[in-house]
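Written out below as structure tokens is the structure these notes cover.
Here the complex is missing one protein chain, while the rest keep their positions.
Coming up: subunit A.
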Amino acid sequence: MSWSFPREEIHTRIESDLFVFPNTTEYRASPSTGRQPSVIRKDRKREVDMKNIMVDGVKNETVGRIPQQINGQQFVIQNCENCNIYVFDHINTVTVDDCINCNIFLGPIKTSIFIRDCKQCRFVLACQQFRTRDCQKIDVFLCCGTQPIIEASSGMKFGCYQYYYPELEDQFKQAGLSVFNNTWSNIHDFSQDPTEAHFSLLPEDAKVEDYVPDPTSELFKNVHIDHMTSKSVVPLTHGTRRKISDQSCLIVFFHDDYSQSKVWQFIKNMGEEHPELILIQTKEVMMQPPDASRVFRTDTYASAVSQGPVIGLEYNGDNSVQCCQEVLSRTGPAQNTFISQSRDVSASQIENFYNFADMQMAV
């Protein structure tokens, strides 16, 4: 893909003297070629790089980056007001500071996002770590690989990440994020207050595009966003909301060349045939044979788990065990999958599997 937009023009509003770097950066100055570029050219390049990875002090505008403009670098957003900001690329790490009333979409973030001193903002983002401090009234459609944390923040609302554009799936891979590891609803509040809840979950029917509208400006015309639930690269999960039934079913797909597409086919079929059942949570995790013996209470899956990470789904609803069994048998050959045999055993299987996965995720 070739992008030919006026790069300089977009960035001219950004002050270039924000970061003053001494020339003596002994750590970074390690030219791989024998030729040492001139200091002036190096500084000029750094200045351009800095502008590319920052949005600073913008008001009442729509700005952002398109695929391959950031390509795994860090990104910084600060001092913005009434803006729509879109970064349709994978990113190393993000800080968002001192922003008011902004709508922000961020592509998959390999490490952490830290949001500080922001208020009345709406986000759609995927990351490994989600952190906030000193924020008020933030809505987030989140995909987070670990437990999201908030500190000294209030009026925080969370929903399940839902998004699609053609490059997005690959950007998740580039960032090392699994679309099946999303603990968006299990928030840890460092400033717990028994008299006041600092966070809640967005309504189940909340639509991403009602919070962070699609960009309409020319810059983003080649980013083809689609909001159909079935297209989202991250499956829609119910999270920690109250379950609709006391019956759940565990389905585990063991790793092979087709396991990912089998999972997606299964989720699609479930949505079409049993819209009354809900996907509570998903998890992609490595298991060793002894782990499999403990979780499934049999040695049958010892070799299956050795093939690579497994993907587990929990569906909830009356009769979910029987319905999942039927859909799974129609989705394809049952080999390389595990499914709860009966409702009597499914509850403990789900507990075993997700407890194991949570332990794996801890340090």
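One rule holds in what follows: contacts are C-beta pairs under 8 Å (C-beta built on N, C-alpha and C of every residue); 3 or more make two chains touch, one makes a residue touch a chain; residues count from 1.
Keep in mind that, in the parts below, contacts and distances are computed from a predicted model.
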Protein that the absent chain corresponds to, by UniProt name, given "Golgin candidate 6 isoform X1", "Phosphatidylinositol N-acetylglucosaminyltransferase subunit A", "ADP-ribosylation factor-like protein 3" or "Ribonuclease H2 subunit C": "ADP-ribosylation factor-like protein 3"
Options A:I100, A:I149 or A:A347, residue touching the unrepresented chain: A:I149
Per the touch definition above, residue among A:N82, A:T111 or A:S245 touching the missing chain: A:T111
Touch residues of subunit A, complete complex, unshown partner: 19, 21-22, 24-28, 46, 49-50, 53, 73-74, 76, 92-93, 95, 97, 111-112, 114, 116, 128-129, 131, 133, 145-147, 149, 151-152, 176, 188, 190-191, 361-363
